[in-house]
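With one protein chain removed, the remaining protein chains of the complex are shown where they sit.
What follows is chain A.
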């Protein structure tokens, strides 16, 4: 666990000694305590909006294992050569310096719901009055026969930040002309619904730009259809000819096995041998800390109250982002950021006499198909009959003008700058 200078300067007693960390929320406690687990779009946003300009009504502690945050959003633009790796990495410093949030660099391993404490990897405990849980996803390593955690170097998923994202780019760069890339797409529900298809677009963009026009990208999908399919597929044909081939389950008849050592993928219909690169994006579930705390069904996602983002199992815990079941909202950074603002409003209402308003949510997912050619899908959402339901939705259309597509990409880039500023500054 790392203490920042700000923690010490602020005299945040909660961080100075383990005995203080475990102190219950009684007698002489000046301020209510909020612990936020996970520094992604859900957690970082929630921490900032709860701390609110550091006005000190609430003690906010953000627990995050990593020193920096690599965004999964726009990692496909890094893979496609549109952004450097440094451009998708961000720091947490301003959350401490500008908002007085205590940053605890540690892995949270467990939640003691009875005592209202978060247990860290080194055994220390952080007491909370409200807990905001935004742990993201875990991968189901047993969801593709023959694939495993040990195989993730040979057949990378690239669905978590860091080395895995970089591995995808390295493998793509090594594909020879005429080589075959097989992408195994995930079943619903998963992080970033259009992500696999934007990534395939970026593969094709890089291969085309580097003179490897005989290479092939085969997407084996367990789903009958996918996000923005009606726009992606005609665009692929227009931009990349026959380079990208999408096969649904009725065509490939199931993914029977993969062999990471030989680069083989066997479906019910065909075997792909000596693949230049196999990208396995497996099935997903809520992060372990949420599942282990009994907030999600086995292998699933956490149920939440759509009006508050609170776990339906524990009224002192909020679950945000990819780890929760947010009804019609997709698992996206934008969604998590939106949900965090509802949670922050409710937390401040309960702990700092803040005013509360009816929950409202928004999301947009942009995808880059080729240079200056982006598409989008999104909507507004509200609580309705026990779930978060879409009220207004929109989606790009095939055959839109070059100017609209160029504007959509400009919007995509501006959104990235804005949401990162919203999370980290």
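Everything below uses one rule, namely that a contact is a pair of C-beta atoms (placed from the backbone, for glycine too) under 8 Å apart; a residue touches a chain by one contact, two chains touch by 3 or more; residues count from 1.
Everything below uses one rule, namely that contacts and distances are computed from a predicted model.
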{"item": "Protein name, per the UniProt record, of whichever chain is missing from view (\"Pimeloyl-ACP methyl ester carboxylesterase\", \"Cytochrome c domain-containing protein\", \"Ferredoxin reductase\" or \"Putative spermidine/putrescine transport system permease protein\")", "value": "\"Cytochrome c domain-containing protein\""}
{"item": "Those residues of chain A which, in the complete complex, touch the missing chain", "value": "49, 334, 337-338, 341, 344-345, 354-355, 357, 360, 362, 364, 376, 378-380, 382, 391-394, 407, 409-415, 417-419, 421-422, 425"}
